[in-house]
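What you see is the complex with one protein chain gone and the rest in place.
For clarity, chains are labelled A, B and C in written order, and residue numbers in each chain start from 1.
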Amino acid sequence: MELALDPHAPVTQPSQLTLVLRYLRRNPSLVVGVLLLLFLVGFGAIGSLLIDTSTRAYPLAAPPVQPPSAQYPLGTDRDGRDLLAVMVRGVLLTGAVGLMAGTVGIVVGTVVGFLAGYFGGWVDAVIRWLTEVLMTIPPLVLQVIVASTIVDKNKVTIFTMAGVASVLAWMGTARMVRAQVLSLRERAFVSMARLSGMGDLEIIFRELMPNMLPYLAASFVGAVMGAIGASFGLEALGLGPVREPTIGMTIRWAVYHSAIFNQWWWWVLWPVLALILIFASLALINRGLDELANPRVRRTE
Amino acid sequence: MKKEWGGLVFEPAPLTDLDKRGVEAVKPRFTRRQLLRASALASLGALAAACGGGASPEQSAQPEPAPTEALEPIPGVPSERPRAPINLKEVPRNRTLIVNYGGAGGQFTNQGITNPWAIGFNHQEGNALLWEPLFYYSVFANREIPWLAESGEYNEDYTELTIKMRQGAEWSDGVPVTSADVKYTLDTLIENDALSYHAQVAEAVKEVQAPDERTVIIKFNKPSPRFKFEILSLKFDTGIPILPKHVMEQMYDVVAVPGDDDMVHSGMFNTVQTPQQKVFDLREDWWGFKTGFQKKPDVERVLVIPISDMTTAAQRVVNNEVDATIDMRPSLIRSVVEQNPKIITHTGRQEPLGYVDWWPNSLWVNTQLPPYNNPDLRWAISLAIDRDTIDRFAFNGVKLTTIFPYPEYETLKPYLDRVRARGEALGVGRFSLEESAVRMQRAGFTKDAEGFWVKDGQRVNATIHGFEVIHADIAPILVEMLRRGGFEASVNFGTDAFQRMVDGQPGLYLYGHGGSLIDPYATLELYHSRSSQPTQAGIGGSNRFSRYNNPEFDRLVDEMSVIPPGDARLFALFEKAMDIYWGEMIDVPLIQWLHRIPYNTTYWTNWPTQENPYLNGAFWHYTFPLLVLNLRAAA
Amino acid sequence: MQLTYLIRRLAFLVFVVWSAITLLFFLPRLSPINPVRERFAELQRSTGWAPRDLERLVKVYEVKFGLNKPLHEQYLEYMGSLLRGDLGYSIMRYPRTVGDLIAQALPWTIGLLTVTTLLTFAIGTGIGALAAWPRSPQWVKGMVTPLVVLAAIPPYLLGLLLIYFVAFRAKLLPMGGAYTLGRFAEPELSMPFLLDVARHAILPALSLILSTVGFWALGMRGMGVTVQGEDYVTFAEHKGLDLSRIFYAYYVRNAILPQVTALALAFGSIVSSGILVEYLYGFPGLGSLLNAAILANDFFVIYGIGLITILAVAVSMMVVDLLYPLLDPRIRYTRA
Partner (left out) sequence: MTPLLELRAVGKVYTRGVFARERVVALKGVDLVIDESRPRIIAVAGESGSGKSTLGLLVLGFLQPTEGAVLYRGKRVDALRGAEYWRFRREVQAVFQDPFAVFNPFYKVDHLLQVPIEKFKLAPSRQAARLMMEDALRAVGLRPEEVLGRFPHQLSGGQRQRIAVARALLLKPRLLVADEPVSMVDASLRATILESLRHMRDAHGVSILYITHDLTTAYHVADEILVLYAGRVVESGEVEAVIRAPKHPYTQLLIDSIPWPDVSRVWGAAPMTKRDGTEARANTGCRFAPRCPAVMPRCWQVPPPTYHLGLRRAVACYLYEQEAEKFNPAEPQCMAAR
């Protein structure tokens, strides 16, 4: 696909890099979002190198409930975890859960939605029936039962967490993609593409998909957030990887030990800050992608 | 009635199997309130539905005479009639005791289940105020308090118990409480296997006689020196209340009736219950006041409100919205005390801010399941646990770890002191990774590359099953300690944790002992082989996760069962039993359980404390009426 | 044409509802948790004591609830009783009936969650549409990001913070519950009571709104952006139509389609979406009832509440399907 450049640019075009940079200057959301994300990844990666998170992020590594100090820059929690190490590991783990589940959700949802919307007929009927049936069942019932029956309690990892969280992540996307495709596929450019020799899959990916990008981006952000939220819910129910210092577990422990009421502010602040940064970066990237993906928006700016 | 509501009835058909039970199949007539409530669902007006009122008993203690309807009136149980709106009388705050306890997710779902024989019944959320036993027992005062009974005497060989009933006791409908009611209660427990005390009573009791209105004679199958205490006395959460024969006999199935707000009872309160609150108002006409048995308390109303979240409960008590609430985590109770000078605990405003409950926790295992069937492995786990660190991290430095499966009560102290030194000599409670390693090697384990013990290519599955609400304090710390000792530990706080314990699946079970109070027998009985079902077959009873099977141990327990508490012969038997318990490390004793209950003295004083230990302070126990009678309104 | 479509859609609805109920019937049976034993477990956990002959008692009650029969028989019996309008007993709270429990909780959930869902939808969609509109001031366009960030904070924690600062420290609003306890014997239709309920509902509603409004805004902005620059919008502008008219009739109406779908789903999920908040604030709704039922695997309560949510989602999705052509004429029931 061509990433649109300035339509009124002279025929002699500047280098690709210059153009990208020039574009980025006009899209601060994307830049800030990506920078934030890079910061988080860097925090996790560099932190993992500098700190032995395999011991310091777990109980009994430090004295209990220490406010931030030179030795423990972010303080410690009641079980003696070093919160700096917890945040380093937690950002990575939580990000991984969100990305995995979000990716599975968006990919499955998009594929299913496209199939239903594009081919219609019995494919659509079956998929609609399936999604509609699954959507009507309270998600918590599904998740708890999946988590408590299928998942081996002794080996609850972030992967199984992501798996459980993605069980339902695809359906919303599927339904909305279907609705969009129903509307898009009536457009003449689909006929034109077929006349140009495109196959069904190619039409889906090259013609329809790009038009869905802003939505898919938003949906992906939603799916990642939803997955993080779902994992938080499972963690709250004791169905998560209880030992792992994910952000959700950290908040869970803080809530359990009434950290707010006990005024152990550092125990609440850091994980919340981490979540906010994660979500903010996703939201900003999402907004940036809107502009990148939709030439009409660019025209107006 | 049903027609009025457009025929939309959500009343379930009576369970068919009930009819087979030989209980006379009378038409269900006790659905008045639930029927109305359910019909509200059908009638649309969303919010209005719940607010629309309906039929309800008046607050007056004396039930109106049943109006003549098509249905044959049942004595003591008012038939269906339109519910008048309930008007609570005005009771000032300083005459109202508000406690925050129970519920599920911030609401009661068992409101209106006031029949103690329904499995949905919960005495903890105030219903203990409705029902009365023959005897109460206060562990801190170490005192039996005769209630509906005046006295209860065993014969010499503990095969017969003669009970004299108190004169003047009455049910709330004015019918006297007599020996017939006691006989009915016990007989029903023997006959009806859907009742939770059925097995114990049926096993012990041969016959119940009521020769006159005030005398009950219970004849036992074998010497039962603990029957009066364990079954007939209400203390903590155990024992049975006496139920009204003339009412219960009318029921088509004594477990299938909720009871509702107007169930005939003998206690000194009446109740009105909704999912949001259970209101208990003092009965002016309670028999105890009329007979001069008790003086009227200052408390005129008890309000029980459900707990949503621990922190919110703490904030409510700090803000003087409630007077007492559930027991708390160590750090939380300290914050609560610090934030409101009017709040005290059992130990005043000093650590440990609570008292020892009867529920010491162990790490249990299924002793029939390899590799846990090897005592060396159980010992190795015990040796890998640093109990001082637990005290420091989990309990603010208060020593709560223990080597006993017993609460350290005054009643039990003589026994425990007798064996304490033996336990310590054996190394119970010691922390030594070296000794732990020796034990593991002896059991045939080697360490793998990651430092975990392995045998036949299998690591030890040391998943700790527990309950987040009560064990999240200690479980994460234990996991870390066990991992350092080479056990691949993790936590399962999942919804299936209890089921896994019951099924005897691999792993460690963090759980308490609901055992002894006045002598060591009851706890030891938990390890008797009669409750040692093989894995997967379920457990024979409560807290019997060990499935321990040792004929020698059984002999000791059997011998103790016929010796009355306090008898000197118990000491020697206890020593032998503890040698086996510790030697085999049947379970790994861990911590004493503390009740850290905040008492707010803004409105109410004379709470039970260390200085004034007339009762254990858990208001959710059966002894709640004793607490209510003792509380004094603050000046 | 419309009528046959309606009939066919209704047939589909019945089919979906039946499928979902069937699935829901068998799902909890996959779990190893036995609700009868769980009731005694609850008793044990809270009291430290339980019947000595637990397994026998479990068997007795399994027979009572018919849980000892083959699963397919149980299924047929349950479907039969559903058709008679009988939702059965709660296992955990026997002899309380499912219909009774739901009847008490439903109005609260409908009251709180319907209002907040609509409010959230209106606010979020409005902000999202404004954020996508080229003529909006910059600060409006930037509003979505902080709202999404707010959604990052788990609702449970957000609720705790609100309770701590607003209710506990500032004492502005009650800490929880649905009405002032001890003041009313039971819910009643009176002004003081309704006002009291409203006062108690502010914090829960706020928690719900704050934690989800960002998603609505995000979704709406995403779609609004795609409408931007469509010829009909440009045309409308050039026609000199009133700006607000353009905004509503052209902008919002064309971008709102997926939002409406989402709203339908949100309505269906009001029971489960409110669980944590209802729980936290001790709000006596279906959410906390469902939560407790799931944890204890109380089959019949799960089924009963499930039935309500299934009907709610299925019906609202049907309504959306029926409304679609009104919102987007490009979609027809038939394609020629």
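Throughout what follows, a contact is a pair of C-beta atoms (placed from the backbone, for glycine too) under 8 Å apart; a residue touches a chain by one contact, two chains touch by 3 or more.
Note that the structure is a prediction, hence the values are computed from the model and not measured.
Considering the full assembly, A:Met198 is the residue among A:Val111, A:Met198 or A:Ile276 that touches the omitted chain.
Of the candidate positions C:Ile7, C:Val140, C:Leu195 or C:Leu243, contact with the unshown chain belongs to C:Ile7. With the whole complex as reference, residues 1-2, 4, 7, 11, 122, 125, 187-189, 191-198, 207, 210-211, 213, 293, 295-296, 299 of subunit A touch the missing chain.
The rule we apply is simple: only the chains that are shown with their structure count from here on.
Looking at which of B-C and A-B shares more C-beta pairs in contact, the answer is the pair B-C.
Separating the centre of subunit B from that of subunit C, both taken as means of CA atoms, is a distance of 35 Å. Multi-chain contact residues of subunit C, defined as those touching 2 or more other chains: 31-33, 160, 164, 168, 275, 291, 294-295.
In subunit B, the residues that touch at least two other chains are 311, 315, 495-496, 500. Interface of subunit C with subunit A (complex): residues 12, 15-17, 19-20, 23-24, 27-28, 30-33, 134, 144-145, 148-149, 151-154, 156-157, 160-161, 164, 168, 214-215, 218-219, 221-223, 225-226, 228-230, 257-258, 261-262, 265, 268-269, 271-272, 275-276, 290-291, 294-295, 302, 305-306, 309-310, 313-314, 317, 324, 328, 330-331, 335. Contact residues on subunit A toward subunit B in their complex (touch as defined above): 58-60, 64-65, 78-80, 144, 147-148, 153-154, 156, 237-239, 241-243, 253, 255-258, 260-263.
Remark: subunit B residues 8-13, 15, 17-18, 34, 37-41, 46-53, 56, 85-88, 91, 96, 98, 102-107, 109-110, 112-113, 118-120, 122, 124, 193-194, 196-200, 236-238, 255-258, 272, 274-277, 279, 301, 303, 305-309, 311-312, 315-316, 318-319, 321, 357-359, 467, 470, 495-496, 498-500, 502-503, 512-514, 531, 533, 537-543, 620 touch subunit C in the complex.
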